[in-house]
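Structure first, then comments.
All protein chains but one are shown at their positions in the complex.
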Amino acid sequence: MKASVRPHAFSIMGVAGALVIWQVLAEAKVAGNALPPATTVFATLTTILGTGTFWSSLGVTIGIALLALALSAATGVAIGLLVGSFESVKYATLAVLEFLKPVPPIVILPLAVLVLGPTAEMSLFLVVFGCLLPIVMQTVDGVQGTDPVARDTARSYGMGEGEILARVVLPSAMPYIGTAMRVAAPAALVVTVVAGLLGGGPGLGQNIYQAQAAGDYAGLYGLVIVLGVLGLLFQGATRLAERRVLHWHESYREAVPR
Amino acid sequence: GGGSGPAAVPAADGTTTLKVGTIGIGSDAGIRLAADKGYFKEQGLNVEISVIANPPAGIAAAQSGQIDLTYTPSIPLLNALSQNVPLKIVAAADGYKDGAGTSSDLNRVDDTGLLVRKDSSITRPKDLEGKNVSVPARKAQLEVTVSKLVKDDGGDPAKVNWMVLDPSSALQSLNSGRVDAASLVAPFTSKAVSEGNHLLASPGVEFFEQGAIGLWVSGANTAKSKEKALAGFKAAIYKANAYANGHIDEAQQLSAEITKTPLDVVKSGAVNYWPDEVRVEDIERANNNLADLGFLNAPVKLPADIVFGK
Amino acid sequence: MSNRAAPTLPTRNRKSTMAQQPETRVSASTPRLDVAHLAKTYGSGGNARTVIEDLTFTVDAGEVVCIVGPSGVGKTTLLKCLAGLQPATSGRAAIDGRTISGPPPEMALVFQDYNRSLMPWLTVRKNLVLPLRHLKLSAAELKERCEGALAAVGLSHADNQYPWQLSGGMQQRVAIARALAYRPEILIMDEPFASVDAQTRFDLEDLCLKIRRDFNMTILVVTHDIDEAVYLADRVVVLGSRPARVLKVVDVDLPAPRDQITTRSLPEFARQRTEVLSLIKRPA
Amino acid sequence: MSNRAAPTLPTRNRKSTMAQQPETRVSASTPRLDVAHLAKTYGSGGNARTVIEDLTFTVDAGEVVCIVGPSGVGKTTLLKCLAGLQPATSGRAAIDGRTISGPPPEMALVFQDYNRSLMPWLTVRKNLVLPLRHLKLSAAELKERCEGALAAVGLSHADNQYPWQLSGGMQQRVAIARALAYRPEILIMDEPFASVDAQTRFDLEDLCLKIRRDFNMTILVVTHDIDEAVYLADRVVVLGSRPARVLKVVDVDLPAPRDQITTRSLPEFARQRTEVLSLIKRPA
Partner (left out) sequence: MRNITMRNWVIGVAAPVLLLVAWWFLSADSTDPFFPPLQTILVRFQELWLFEHFQSDVLLSLGNLFFGFVIAAGAGIVLGFITALVAPVRWMLDLLIHFLRGIPPVALVPIFISLIGFGTQMRVTSIALAALFPTMIATVDGIRSVSNDLMDVSRVYRLTRKERVLKVLLPAATPQIFSGLQVSLQVAFIVMIASEMLGSSQGIGAMTLLAQQSFMTADMWAGILLLGVIGFLVNILFSLLRRKVLSWYIGSRRLARAS
């Protein structure tokens, strides 16, 4: 019992230590008024949390991120299955996918802002652009990583191509898709914020931009803390979802006596 | 670009909704007054105001029909027009009184300012050559207007190191010496002065002299499809502008709220002016200045019907 | 011990081969499985690799035949050709005289990599049901088949567990149960009892003999273990050297029913074992 | 067949046990490995799991001892205790009378999962060299040891390949070669020949006997395969039921040198086999 308490104690010590260092540095004015003390930030944060605009921004941010995530998951998996199943489709798209894969959405942000304006649609588009390709690529990997023995098993029992795709290939690709989603979920949040911060899209990103532009440093730090917590929650939620869906996969199996 | 919205169909109660983007500056008091005083309602309008990051983003949104109207100074508008973005000027949002350019106290009429530290070696615009000067955005109003100051003073604007900084970072950087001069907009001009800096020049009024600067602009498609609503908007805005000019205290109170600045800082700065018309010759003057300074290859050929309802 | 690895026209040859066989094994007048001059080359051009060059043997209905041979000789490849998963390069493999061109419905295959052939995302029962779906059976029949097969391998209690929650031997039994639930007439198993402990191995071997008895299945088993081959088989096909070819077909004449302790201590058992062993030890 | 599983004070008891032993095996007057009342419990509190309860046996210098027992009984756990990788919960394991508390320098262990015990980023030769680095050998000696060990397992040609480029049997031989290059006095191997084909298995078994002969090593082998245990061992320790305990220590009296074909067909071999088999088959 004792041994399991210790990590938590250290963890709390770590957080407390960081807060104290922050407070001391801020009180010492090492960075002028650009580094507000932790106490001020948390006070400001409480006021921010009391405003309706904050909560609607938060809602918009989460809404955009989730909607875009769902869109990219649905289309990404479909495209991935297609690309992974047919050699010719794979080769036809290979060059384009490989070129676009390392291009982050921030690169096309100016174009998106120009065409779509500083709107939720623009944010949505950027997030989908950012999440779609990793999901496609991982799905393709998953389809191609399907164990040939599992495939042969299905074939030897006379299962049809469609049935194999739905009942063998897709489940085998799920761990890959899960990995992609685990990466994509926080990324969706990040891109939503970036779209607001740099492109003026609605949500917390815009609030951060405004706080910064107005020189409201306490508010700026407060919002960044909110984002950190939100990021933690997103990570936790995707991990949980992945664990539920992929409970059978090696990395999630409960310890089994062998 | 995206399609235009459906033709304005009044809601059941007869009101039409207009989506308007602003950048959240002091002169927004005009549109706020129009909303607060019910001038929009009188015109059968329901105006939804949202904040956009910067004028170019607003222009993009307006042309694509994402919003119906946006605030923009004349310079980003001219930039956009030079690239064949189809836009219409609906109404004036802010500007200078006729004859303001010859006023004795320029900093009381101009909400933009070029600031240097008290002890700075920079005493005239020409001294900016080789120095770091902050602007909120490149090739936008402040860079253009300060460039004109430098050029008129016999200097070369190309020799200035322009730094893009948002106003609060700019002010902080000015105080800490990371930039040598900062070009700012109210209320940061007054803030800067109150923190002990020196107002070197008022670039806005020296460039524009008089007339409308900030404009309410819509996409050409919107101007066609929502003609009646925009006419109503124009009427309401001008009514509010007149009211604002007549009730400066009330307007400044609103400005302080909008920009989250203490009222006394607002009051110590320039007094906004809300024009009651847009004159093409004022726009043309800015147009020609831009071309003179080399920001445009040649003056934009303004369409005859650039100003809505003229 | 007759070497039956030579027929050219399987159906005709069949009868004469049968006539030479005096033993009273469960058998039919037509060969169940017929492999004639089978050859298999992987790849083509420069990186072609001939794994099987010319393989001929037959399996009678109701017979248990074991195939032994060194690692990498092509045993798995042979089974894949028989199961219709790989096309033969030349020669032919036939069931009841029909050339095999795709997975034959009357056959089930238990793979060498049992843990890769079970779907880890399905419970044991659902693994059994998976290949039965397209047979459009009634729910009652589905249930009966699964329960019957699981009972046969002694895993009735594990039907709701996932394969990876089971030990290797249990997983192997699930793979066998899946084949049983499919009710094949011909069961092919690829090194089914490798790397399970001795006790489980004995149980599985006896299960294999029981299946043959109860369902009159035709069973073909690939194994590394010579004792196992002799214990299980009516005949042992000994493969040698690359490309694979039949060294000899050894007839095993041990009395039924066989029993792990008594059968294995028969002098006849030791003799048969030694014969196979020396075939394998001998440099090919 | 004397059951040597009962000494309480090993060193004293040792002599009396030796006195009962008439065979002329390579032996020393002190026991090399001494396991006395060893117990091992994993975890603690509610999820404690006693794997070994009370295990006692000894291994003489230069002896080959095999341990057989059902899967999961705790054979690997026992070896880990002997290798000093796991502390015993009670009782003791000793080398030459010294209690084992950490990995003893005179011992090498060949792991059950050979493919997980080789470093995949090192070539075969570098895998062999890795444990020798801190011995500060001369370059010439390093080279000699590696080449000798690789030659002994017949892998001289593969020294620049990566383990994953080799077959399972070859990987296993690399793991054995690594142990040989380390020149241990005591070699412990955990199911070293599982899932390799019969031929390779025979070769590795013979290699094991050769090592013992050439280096006078003390060898302890865990195996599933009863034939293998009887073929290799001077004595077979039969473990039974959970928690693990010694069912019997079977003395194997087969003439040296042993040979795969002749030794395995001796009636004495069959008798010893059957004895171990019946110990294992019997419900514990």
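Letters A, B, C and D mark the chains as written, and numbering starts fresh at 1 in each.
Throughout what follows, a residue touches a chain if its C-beta (ideal position, glycine included) is under 8 Å from a C-beta of that chain, and two chains touch if they have at least 3 such contacts.
What you are looking at is a predicted structure, and each value in this text was computed from that prediction instead of being measured.
A.B. asks: For a quick check of understanding: of B:139, B:228 or B:267, which residue touches the chain that isn't displayed?
C.D. replies: B:139
A.B. asks: For the chain that's not shown, point to the residue among A:60, A:115 or A:135 touching it.
C.D. replies: A:115
A.B. asks: Determine and list the chain D residues touching the chain excluded from the picture.
C.D. replies: 80, 83-85, 102-103, 105, 107-109, 111, 113, 116-117, 119-122, 130-131, 133-134, 162, 164-165, 178, 182
A.B. asks: By the contact criterion defined above, which parts of chain B meet the unshown chain? Give residue numbers in ascending order.
C.D. replies: On the chain B side, contact with the omitted chain comes from 1, 54, 56-57, 59, 76, 79-80, 82-85, 137-140, 162-165, 169, 172-173, 176, 178.
A.B. asks: Since one chain isn't shown, list which residues of chain A touch it in the complete complex.
C.D. replies: So the residues of chain A touching the missing chain come out as 6-11, 13-15, 17-18, 31, 34-35, 87-88, 91-96, 98-104, 106-108, 110-111, 113-115, 145, 183, 186, 189-190, 193-194, 197-198, 205, 208-209, 212, 217, 220-221, 223-224, 227-232, 234-235.
Basically, only the chains that are shown with their structure count from here on.
A.B. asks: Starting from the mean Cα coordinates of chain B and chain D, work out the distance between those two points in Å.
C.D. replies: 86
A.B. asks: Using the average of all C-alpha atoms in each chain as its centre, how far is it in Å between chain C and chain D?
C.D. replies: The computed centroid separation for chain C versus chain D comes out at 34 Å.
A.B. asks: Suppose each chain is reduced to the average of its Cα coordinates; what separation in Å results between chain A and chain C?
C.D. replies: Averaging C-alpha atoms per chain gives centres 49 Å apart.
A.B. asks: So which bits of chain A are touching at least two other chains?
C.D. replies: 258, in rising order.
A.B. asks: Provide the list of chain B residues touching at least two other chains, using ranges where the numbers run on.
C.D. replies: none
A.B. asks: Show me the residue ranges of chain B that touch chain A in the complex, using the header's touch definition.
C.D. replies: Contact set of chain B toward chain A: 1-2, 21, 24, 50-54, 57-58, 60-62, 64, 66-67, 166-169, 171-172, 176, 259-260.
A.B. asks: Please name which positions on chain A make contact with chain B in the complex.
C.D. replies: Those in contact with chain B are residues 32-34, 113-119, 121, 198-200, 202, 206, 209-210, 212-216.
A.B. asks: Can you list the residues on chain C that touch chain A in the complex?
C.D. replies: For this pair, the touching residues of chain C are 80, 83-85, 103, 105, 107-109, 111, 113, 116-117, 119-122, 130-131, 133-134, 162, 164-165, 167, 182.
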